[in-house]
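With one protein chain withheld, the remaining protein chains of the complex are depicted in position.
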Amino acid sequence: MKFNNRNVFVSSKAKLGRNVRIGDNSVVYDNVEIGDNSIICDQCVIGEPLASYYKEMDYTNPSTVIGSDALIRSHSVIYAGCTIGGSFSSGHHITIRENTVIGNHCSVGTLCDIQGNVKIGNYCRLHSSVHISQTCSIGDFVFLYPFSVMTNDPCPPSREVKGGYIGSYTQVGVHVVILPGLQVGQNCLIGANSVVSKNVPEFSLVMGDPMRVVMDIRKYVVMGKGRPYPWMNRFDRGMPWEGIGYEKWMRQRNDLQ
Amino acid sequence: MKFNNRNVFVSSKAKLGRNVRIGDNSVVYDNVEIGDNSIICDQCVIGEPLASYYKEMDYTNPSTVIGSDALIRSHSVIYAGCTIGGSFSSGHHITIRENTVIGNHCSVGTLCDIQGNVKIGNYCRLHSSVHISQTCSIGDFVFLYPFSVMTNDPCPPSREVKGGYIGSYTQVGVHVVILPGLQVGQNCLIGANSVVSKNVPEFSLVMGDPMRVVMDIRKYVVMGKGRPYPWMNRFDRGMPWEGIGYEKWMRQRNDLQ
Partner (left out) sequence: MKFNNRNVFVSSKAKLGRNVRIGDNSVVYDNVEIGDNSIICDQCVIGEPLASYYKEMDYTNPSTVIGSDALIRSHSVIYAGCTIGGSFSSGHHITIRENTVIGNHCSVGTLCDIQGNVKIGNYCRLHSSVHISQTCSIGDFVFLYPFSVMTNDPCPPSREVKGGYIGSYTQVGVHVVILPGLQVGQNCLIGANSVVSKNVPEFSLVMGDPMRVVMDIRKYVVMGKGRPYPWMNRFDRGMPWEGIGYEKWMRQRNDLQ
């Protein structure tokens, strides 16, 4: 059956690349640009207008860009003003609000909720039900697990918006809370259910509420696995060093620079 | 493009006020009344029938009332039997089950799940992914943050349904659990990841699992911010005292009474 354009609405002001397919009952609003070979599944809304759309006669929908080779699963909502790189994939029922910028090769799992003005690097993976509040930012190769949350209001309620930052390669466990405005260094592992309440130096293993830096992650020994962190030498699925190894990839990269 | 009535279904037994607009693929069931200037975005279901709809030949959909100036975002579900005041706004993918009563000027964020028979006052804000179980109730000017949950079964599983209560002006942090049947007083601040396991007196700062009342919130000093609680003197966006200040608004209110 594949895609058969049943009740699909694409604005005449949207630009679809070659071989883009749009699922049943999906809506693509003005000024959305979708790269070649991308797939939008059923019941999605792409280029969701901002609130002023409903009030201002002369509203123009901000430009939305989705790169090539995307796979966006059903019931997802991506706001106008977002820019998403190539090879993006999503789960179902995701929401990405306005002016969010996401790099290449990222995935955003089912029920994720990315508030506006968020910046996410390349090769990041948000598993299901991750909540990122406004103005937070995330490096490259960062993974967040279900029910983890980055907050941004240090003294709620307030008009302050202080999103934090997560450094590249860091892993954020299930049910982790990152309090507003904090910096988590590169290559950390934040254990399940921790509350990050101060800045975290790179290579930290963090646990607990209140959090403690338990040890340098490079010294962390797991029975039968040796020292599994940093993880890049033992995991490569979907990473740019897949098949060649992280060290070799880094050398090639450095040689090119 | 605005709203163009593409595949919108509105029951002939629904009443829409002046200038109500309904988004693509949305469904409005019997006996729904929507106030003037309200907006229902795409893929919503308003007046969702109760389970007996599917079994009883003579089912009548209970009356659903949504006030004027609502903005209900896409993929949201509001059950038959709910009463929602004016100036309501919602995020995406929300669910509000039957017989819930919500006051004026409230907002319910993306992925919130409000079970049936809940009562929420005026000017409350539920951020994303808040879960409120049946028969809980909430005062005015209460804010709840992501992944917070009010429970109602003291001895699961059971037939007991003991929803708790949150007093006016209280702030409930991310990942907070409120155990069944508890009363949280006015003007409290419940810190991130706390488990509320007993009644909380007004003006408490609560933290931890098991919870402790750390201090009177009026004595809580935040570096560079002095004593930020109660918060009404320093935050007014969207509040009825916006522009005039809480004290003056209270005096005016008292004078009127």
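Which chain is which? They are A and B, in the order written, and residues in each are numbered from 1.
To be clear about the criterion, a residue touches a chain if its C-beta (ideal position, glycine included) is under 8 Å from a C-beta of that chain, and two chains touch if they have at least 3 such contacts.
Because the structure is predicted, anything quoted here is derived from the model rather than measured.
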Touch with the omitted chain, as defined above, among B:22, B:45, B:144 or B:205: B:45
Chain A residues that touch the omitted chain in the full complex: 1-2, 6-7, 21, 24-25, 39, 41-43, 71, 73-75, 91-93, 110-111, 125, 128-129, 143, 145-147, 171, 173-175, 189, 192-193, 208-209, 222, 225, 228, 231, 234-235, 237
In chain B, positions touching the absent partner: 7, 9, 11, 25, 27, 29-30, 43, 45, 48, 51, 53-54, 75, 77, 93, 95, 111, 113, 115, 129, 131, 133, 147, 149, 151, 154-159, 175, 177, 179, 193, 195, 209
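We take it that only the chains that are shown with their structure count from here on.
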Separation of chain A from chain B, taking each centre as the mean of its C-alpha atoms, in whole Å: 27
